[in-house]
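Submitted below is the structure of interest, expressed as structure tokens.
One protein chain omitted, others in place.
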Amino acid sequence: MSSAIANSIQLLMEVSSIISKVIEFNEKVFGIEQRNGIVRIKIHRDVLPYVAQKLATTKGIYMRTMMASDERDLEGVYRLYYLFGIDREHINIVLEVAVPQEDPKVPTIVDIIKAADWYELEAHDMLGIEFIDRRLYRLVLPEDWPEKVYPLRKEYSVQDLMKLYRPKAVEYAKEIGAENIVVIPIGPYHPALHEPEFFEVYVSGERVIDAKYVGFMVHRGIEKLGENMKYDQVPFLAERICGICGFVHSTSYCQAVESALNTDVPERAQFIRSIILEIERIHSHLLWFGVALHLLGYDTGFMHSWRIREQVMVLAELLTGSRKTYGINVVGGVRRDIDNDKIRKAIEVLKNVEDEFKKLVEISINIPQVIARLKGTGVLPLGEAIALSLVGPTARGSGLDRDVRRDYPYAAYRYISFRVPTYSEGDNLARTLVRVDEVFESINMLYQLLDKVPSGEIRVESWTVEPYRLGVGSVEAPRGEVIHVLLTGRYSPYRWRVRAPTYQNLPAVSIMLKGVDLADVPLTIASIDPCFSCTDRAIVIDIGRSVIKTIPIEFLSLKGSKAIR
Amino acid sequence: MVKFLKILPIAIKTGTVTIKYPYQEPLITESFRGAIEIDPNKCVGCGACTRICPPKALTMTIESNTIILKYFVGRCIFCGMCADTCPEKAISITKEFELATGNIFDLYADVEHEVKTCPICGKTFITRKLSDKIISKVPDIPLETMDLCPDCRRKETLKKFIGVPE
Partner (left out) sequence: MAFIETISIGISMLLYIFFPPLLDGIERKIKAKIQTRYGPPTVFQTWYDIIKLISKELKIPPTLQYGVFLLTLAFSFVIVVLYLLSYIPVSLNIYMLTIVIILIVSLHSILAFVSILSSNPFSIIGIFRGLTIDIVNEMGFLTSILVYYLTIKTFNPSIKSFLLLLFSLLFVFIVSYVGSKRLPYDLHEAEPELASGSVIEFSGPILALYLYLHLIDRYTMVALPIAIGVAIGLQLSPLISLLLIHVIAVVIYVFFGVIAVLLGRSRIDIAVKTLMLIYLIIILLWIVVKLI
């Protein structure tokens, strides 16, 4: 215990030393402000790489998210908010960099912090900010998006953007006079597939040499949409960011608004939020467990896992009114209360789930094929996990002990005790076991939460908006940390930045895939539990002949005969 | 070694959990929120629900001399915010969720309201019911200007106080 305290004191000193180091550039630092555990450091863009370097070398610091926002009508600048967190400290360090509108250029920090890669590309796509000394390419926007149209700039309304962009497929259909014919895109993004992601997997024989990810096929512009919705409507939109763990997004959003406005959420509401979050985690992990078994060909385990999950879904419906997208979060609390009768039923269901899941895990983990294909495949070393600022079970499976519930306590997690399961092997088995352990841990947490629910109001009477306040809300989703950063506006959020865990974790997949067998690719991709929690059809590219869409027949057959020899 | 056999007793004990839907009743708990139902008698056409509805499943349109409150269940996310908001408690949440249909018009439900037309400028501005409601709720409201649209009402009130400008 005392070592933990010493540790945190040391970290705090490091933070203050960073701050003091930052202050060395006195005319380049415009101010430091501390409020609600958020340290805001306004710096000149020239010193960004230096400060980032200082932060990156500090132990336990990782990049949580970056928000780029268009504040030209306020101060005539774009502004970048780099958000860093420290493991086990409840501190967010925000580097604020103003970017003048006439010259929107910022030095890149990718070579210092790997995780910044996508954030910079996205800021370039959406706001037209140039990052110097790095390769910039389109990440989020489609290829046929018009040049020099940056959707998150305030001059474009959602309606404008919808008029501006028509996918080329429609034009083509007009050209051949086929407006009324339904166009079915066939290929890697086929609608019948689980999820519009796309991995290029380079194989030699059955062994994967490299893999590239191409994504953002369904960028829906939710952040932009949120800027036109009222505060109390956004939670319902946020909940639809993910089809499995939507509640984490609405909670995260509400927490961001509440933290920006200093709203005190009644304790009962905090407990209800925690209860629903944990129920969501159980159903999500059971779903994932089933899908993983299905990918390993053990469909019986898949069916039983989902059978057990069904009870949790019904329980969620009983408590909230919906099986999914519960729709009970509003800023300042929740909309549906729970009573003793429901608590009793919940405990009954949880007991049953605990019991059944324990048996199922024991059986399915011991299926010879399952264990053979989980153990030692898709290894992710701890060093890479730290370098990429990974989150959630993916990080914990590699021995990186990071959990927002403990590190940045929110909702009712500060009132209960729990364990954060970690495994150090970094393979698919470790990630599976992390999730399995978490299910039991969640059930344990739910017993405590359901037992301790305090009485009282479930939402604040009313709250008032103060514009241009910064708020951060983060939640440990089943897949890892979800973080929403928000700048308040008068009637709707002025800028709302969402970062889902998969955004942070996907770059790790390429590392895991190197050297695995082709047959284990789906499982390995699924092992980070990508949002929607399904895997994809991959295209196979033969390096030797550099031909796309061709399977190296010679290699495959060679493998076959080699194997026999 | 033979742990995988242990699934058999579990399967036997559990039996069959899937059901012959729709021939058997689906499981819905008492808290389930389905499509909403608007009671045309209670609704006064204030429009509060259309402003809160997150996906804009409820909309209001003015057509000649009626205001139509349109509910398109195809957009509805069954959140129940409208029911929470309605001052008249005209909206109730049903348990209806089997809404698939071959005819898109089955997905619409309309409540029509007679609209008030301003006798001076001819603008339509409010439903008659809402106006009646306001009259009944607010004591000593100036009845003579209640028929006018907000613009004309302001002008008329001004006229009363400072006289007709030449």
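Per-chain residue numbering starts at 1, and chain names A and B are given in the order in which the chains are listed.
The definition used in the following text is that a residue touches a chain if its C-beta (ideal position, glycine included) is under 8 Å from a C-beta of that chain, and two chains touch if they have at least 3 such contacts.
Bear in mind the structure is a predicted one, so any value in this text is a computation, not a measurement.
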item	value
Residue of A:E206, A:D401, A:E441 or A:E457 in touch with the missing chain, whole complex considered	A:E206
Touching the absent chain when the full complex is considered, from A:L225, A:M303 or A:V420	A:M303
Candidates B:T18, B:S64, B:N103 or B:S136 - the one touching the absent chain	B:T18
Residues in chain A touching the chain absent from view	194, 206, 293, 295-301, 303-304, 307, 367-370, 372-373, 517-522, 534-538, 540, 549-551, 553, 556-557, 559-560, 563-564
Residues in chain B touching the chain absent from view	4-5, 7-8, 11, 14-20
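Note that only the chains that are shown with their structure count from here on.
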item	value
Residues on chain B engaged by chain A in the complex (per definition of touch)	3-4, 6-7, 10-11, 14, 17, 27-33, 51-55, 77-81, 84
Chain B partner contacts - residues on chain A that touch it in the complex	229-230, 232-233, 236-237, 300-301, 304, 307, 310, 314, 317-322, 325, 327, 335-336, 356, 359-360, 362-363, 366-368
